[in-house]
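Removed from the display is one protein chain of the complex; every other protein chain stays in position.
First chain written, first letter: the chains are A, B and C, and each begins at residue 1.
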């Protein structure tokens, strides 16, 4: 029976082109109407060491999580391929490099290590490449040719992708690559189709393959970003690098500052001057920004901070994923320091969420932290091109009264004060991180501090309508309420679907807005459920503890730390045993 | 009827000597066997502006909170005195400056503003000073003389304090001061003792008057502190200033670094080298230390950080008090970053808690944050001299195996690895903020990260016996469980005592160790109570939300933000309406 | 002349300046500096500069950190940002990049600028962003009441160096010369006229300008006094080539004397704000190089193209 989804992993050493192989497969698949998710794993942080892995999940349906196991392994390096065997599905197909004429010791061969139900195919990858191009390069294209045949896919879309990639390198390079592909495709008549992919629905609207960093680049540009200030850090650097090139085209500026403190300082200054500004970082950088984010809370200066999470604490696991920066995002300021915390659950969502961040930051004059992670930031997926077109602009609450009556921190019902920016004649004020009165002058007395604190908190009620509400799936009267957030939501959603099939009564809640809370909605949901289970990728149970503390409820916590995105199977496993039946 | 406690407030402008007045009263009171609490309020941060207030609570019993109201006001400046009248008890006594021969407009006089039941006494303070010393200085000593008479206190102890203070300035200065005091004492026969203080029990063991900063200075010296690195910030600066002078006498070093990041960096280095080290800061500084504290978590380097809280967020209210840095202390690290958080509830306790911090930090190789606040750090109280004598020394877990088998991060049952410090022959290792294996080498694979994360968490169970357990007062089966922490606990305790008198069923819990939690004890306590009420001085309900999240319980939150230490009366007010009866 | 007399003289001077109808430059709040504090002269130099250069109140933004000096913007009738300790330069950078038409000043203390904020100065200077940095140097931490500062001379006793300051002081003039600042000067609160003139030139300069102001703290620093500076300072000789970096460094490192005046000025170096506007003009869809962020933006992306 043809499968609705297949995962193909390519592994190799530096220069073997694993990542390019994944990209090639993904792009062809998208042309055929499939959805794809490309997850790359890099070795140590410095170039040239260890194993690079590119994993492409190809599916008839939308995919936002990694699969439980790999169905096809393309081993561009046999030693690495043997290491990977333990991660494969029981009945996986393995494409490895065979050298015609040279016999490898049986006990060192790929088939020797393959499981009983696996099908190893030796294909003369390097040998063919050598023959076609005179060099070793291109063996990955041979492998992809063989793969296409194996899966019963037409040559066409692959040829087209090769054209897009190589035409600019000259006719010769292109024709060589086509030849490499065709050799692979023709290598051996595959008689029994061991693995077959269901046909995708005909491609509808235009789709593009992008990473979260790419999506956010476009979101920011289309949200009228004027100043980006940042400092490089994995996995956020690419966002700055993209913007460095793109933003000036649209009248914006990118500066790399001396550190993250200066970055968030410059973002503060730019917003103070009335322009949309942002930075992007990861845990260590977010730590350094704590003081100035908190200044933003006190001075009611909008800030937009993208924090792409990686494994922690400290330098931690710079190239791995975890959703463990929620605590510092929520509570990383001294004093009573409320700020907006948003977390898209996948690449496509990161576009709209970042745009919301700008609008809410400006309208409510507050720092907004957008949590993504390495999985969202650096994986690639196919999305409809149209979702990347939405544009946003100023949401500033203008002042309409007489200049002399202007008070920068006027206490209002919503907690939001009209905002006049520097350069406006007839008005002057100083914004201060000291507690202040309505004019901005320092004021330390108790009633003033209480009134101003309340004002700063009140805004967070007013803004709820402008922020994504929790999204529920499944029966409203589900016995179990499963709540999740961040990139692991994809696996949770897929896992819960399986549990539905198994007959469990589950309501699923996706939480994108973490602070402020859509309190009425959530309180209702908690009341209806008999049991609450919060699933997330960290050890503390950060969202779980927050929700329990906020609502005074009890809930089961499912922790999935480790550094790799969880798979749907892991989720069902962990959740199942806690479900009420 | 004589009162068991009286609060005397002195107010004046710069140079009027309000603080010295408070100190003089407090010291004499201690000689008489009373307990005292001295709470000073400074004006703006720069010298020479505004009102300085010194409030001395004198009591037959131990006191750790401010009183509900002021019983006696000494106005060294009449304008300020008038402003203060609204803070006085209904039946307060006011001592103000009268100028013989000069009549103040009735509508501008202190008596005009005094309440109906108040007793204003005009005393020619400045005039007397002028007469005795030829200068205006010393009017506060005249006022104290009058006060002593008013309260029916003997001259003796006051004379003695004056001697201690002024003898080194020469006989003449001393005799002038004695004369000033005596003039005040003799000024007018007070016929009806409007306000009278119950006699204190005869002074027993030796008592000293100290601030929290002072107590911690001595605690640190007596805990074998070798390196203090810090950066000035109110209300913690004094601790560094004290140590700068004291520590070298005992073989220790104090450096003021260029910022708080360098301070915590130097503390990290000193501990890494095997010596006890610490820093002290306040909210803004703690924010800046976030990244390196988190490094301490990952590298299992002990750190001791005193954070004296002030009002926030941001620069906030630098000279005011709030307990609002609990969130950042607990959650201010990215990733899963557990650390010890301790919070003494009063000055005396801060001694032992800081010493515990050193012992636990070293034994369990973990950062420890000790939260005090402006009220503890900068107020003064009388404590038995003997409690400041305890000494502490190294608690390092030594390694006894062969050098070649040493692994810096050996996974053990307790989570604690034996610790060999640089300079030890035959061994070498690199400590890294990257996730690492047992030897310290970078290790990013899932099982290693999971095992190391568990190890880092496991330590926090092992250390519970070395940390102050929650202390309970009142009936074990109290319907209501009131939990509190930080310096406001004093007011909560006093408030709860009043509620006991009113017949309420309350069990009181003082929480000094906030993380890790003494889970069994607390779970038991929560189960026994019908209602839990958490009282604290911040707007978020930081401890409340933490406990609710940690235990999955519901609880009422009482928030007392504002910047001034709450009084027992405020607490009873706020708690009463939530009590189950 | 006794210190007291000097101080009086300064106050007279200041009051004359005040007369120059610059009252409309005063902020809503009255300065909270101690009487005689050197920071007053810095404040008046800014009032003077505003009226001299005809900078309107709403066109000026003053960014500061924390310190006695940090309160500065509140005393000027302009837009002010009183941020956190040591981070005024990055905030000012953001202001200037977002709106290059504003005049942007940074004012701060020696601790704020060379201690906690010392990591930012090199980069502001070498970027040549068009802002003016007035560093009010009293060789002490004033606001926190008398701790050692990065410019405190070796051996000085302060509340945190009771056995003397073990470190050698930093000199912001030499520092910013090495950082690549294009305008470097030093003034002294005890010579307000000279200081006024320097601040005017500094603000007129296109590019990063640093003005160190020797600004005695009369309350917490008993060593670095008006008296001392009257003795030790001397105006730089006139008629120099201000673009001669080596000579500037020579004057700056002449041990015996503390020179005041403009050490170095190099006009015509592209500022960071000019650079950014230039890039926009080159590659942007608008050819006027406005910094706006654009609503009409449309990001290129081919069909099915992997963008990363």
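We take it that a residue touches a chain if its C-beta (ideal position, glycine included) is under 8 Å from a C-beta of that chain, and two chains touch if they have at least 3 such contacts.
All of these numbers come straight from a predicted model, not from anything done at the bench.
Q: Which candidate, B:207, B:339, B:363 or B:545, sits in contact with the chain we can't see?
A: Touches the omitted chain: B:207.
Q: With the full complex in mind, choose from B:312, B:433 or B:516 the residue touching the hidden chain.
A: Hidden-chain contact among the options goes to B:433.
Q: Going by the contact rule already stated, which one of B:277, B:326, B:368 or B:452 would touch the omitted chain in the full complex?
A: Within the whole complex, the residue contacting the unshown chain is B:277.
Q: By the contact definition given up top, give the residues of chain B that touch the hidden chain.
A: Where chain B meets the chain not shown: residues 23, 26-27, 30-31, 161, 164, 206-211, 213-214, 217-218, 221-227, 229, 238, 242, 246-253, 255, 257-259, 261-277, 291-292, 295, 299, 378, 380, 382, 385, 388-389, 391, 393, 422-434, 439, 441-442.
Q: Provide the residue numbers of chain C that touch the chain removed from this figure.
A: Residues of chain C in touch with the missing chain: 114-120, 122-123, 126-128, 150, 163, 166-171, 174-175, 177-180, 245-246, 249-250, 253, 270, 272, 275-276, 279, 282-283.
Q: Footprint of the hidden chain on chain A, which residues?
A: These residues of chain A touch the chain that is not shown: 44-49, 231-234, 237, 240-241, 244-245, 248, 254, 256, 258-260, 284, 314-315.
We adopt the following convention: only the chains that are shown with their structure count from here on.
Q: Please work out which of B-C and A-C is bridged by more C-beta pairs in contact, and write that pair.
A: More C-beta contacts join the chains of A-C.
Q: With centres defined as the mean C-alpha position, give me the chain B-chain C separation in Å.
A: 38
Q: Where in chain A do residues touch two or more of the other chains?
A: In chain A, the residues touching two or more other chains are 291, 295, 299, 432-434, 442.
Q: Counting only residues that touch at least two other chains, what does the list for chain C look like?
A: Touching at least two other chains: 66, 84.
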